[in-house]
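A short worksheet on the structure shown next.
With one protein chain held back, the other chains of the complex are shown just where they sit.
Let's look at chain A:
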Amino acid sequence: MLAPAIETARETRSAAPVLEARGLTLDYATERGPVRAVDAVDFTIAEGERLVLLGPSGCGKSSILKAAAGFLPPTAGTLSLRGRPINGPGPDRIVVFQEFDQLLPWKTVLDNVAFPLVVARRKKKGEAREIAADTLRRVGLERVLNSYPHTLSGGMKQRAAIARALAASPDVLLMDEPFAALDALTRLQMQRDLIDIARETGLTLLFVTHDIDEAVLIGTRLHLLSAHPGRTITTLDASAFDIRDLGTAAFETVSRKVHDTLFGRTRAAS
């Protein structure tokens, strides 16, 4: 489904982490005052790494991603991109949301992908469209370049959203449960394709999910969080696993281990 590598893996620019969180604490304002969503979380993402934030609902994983995108300012602690603190949203961190309506309905698929290149990367429209068409071909959407998003299936919309993020070549790609609203078969295909793309382009990824198998598949590293408020439980290396390992004994072992770490502890406590 995917064309062979067009872009070779980016060379490592420096040893400094691309994205770094230090003592990150996030609060949500509610009617009854602020509620702590995330409490003193630390993590780093190096160039080419894929960090998965994994935890039950209420663990603040999406809040961390919003903070990394610059939509939510930290209450305490710091978030920095290549050593510079994050002060607000910007096209160096493109987000892929879970919602299908993230594609702008008034633009064709091609123009949706070209849009961030024009407004954020200051490219000319023609050049932006060429890059957009290339990227869309890479995710297998060459047949719908000039269609409007409402004519696409859910899976195709998410593909287009991923293409839009890739085309903008951000420092780090932020994905907030992008496959959660898809059917199981489409999800599996998308996960496979995302890993292939990540291998080809060496992209740096922060991925949020509550699906353990998805986390082990996609992540090179897993960051497990507990709920209310979100606190770090542990960090695991998952770089050895691949789509081919799905269902093997080693994969199951790691999955179970993650599961027990996330839920076994709470069960023992309650």
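The rule is simple: a contact is a pair of C-beta atoms (placed from the backbone, for glycine too) under 8 Å apart; a residue touches a chain by one contact, two chains touch by 3 or more; residues count from 1.
Definition applied: contacts and distances are computed from a predicted model.
A.B. asks: Of the options "Phenylacetate-CoA oxygenase subunit PaaI", "histidine kinase", "Circadian clock protein KaiB" or "ABC transporter permease", which is the UniProt protein name for the chain that has been left out of view?
C.D. replies: Checked against "Phenylacetate-CoA oxygenase subunit PaaI", "histidine kinase", "Circadian clock protein KaiB" or "ABC transporter permease": the hidden chain maps to "ABC transporter permease".
A.B. asks: If I consider the whole complex, including the chain that's not displayed, which of A:74, A:149 or A:229 touches that chain?
C.D. replies: Only one of A:74, A:149 or A:229 touches the chain omitted from view, namely A:149.
A.B. asks: Which of these, A:94, A:113 or A:222, touches the one chain of the complex that we don't see?
C.D. replies: Hidden-chain contact among the options goes to A:94.
A.B. asks: In the full complex, which bits of chain A touch the chain not displayed? Write them out.
C.D. replies: Touching the missing chain: residues 69-71, 89-91, 93-95, 97, 99, 101-102, 104-106, 115-116, 119-120, 148-151, 168.
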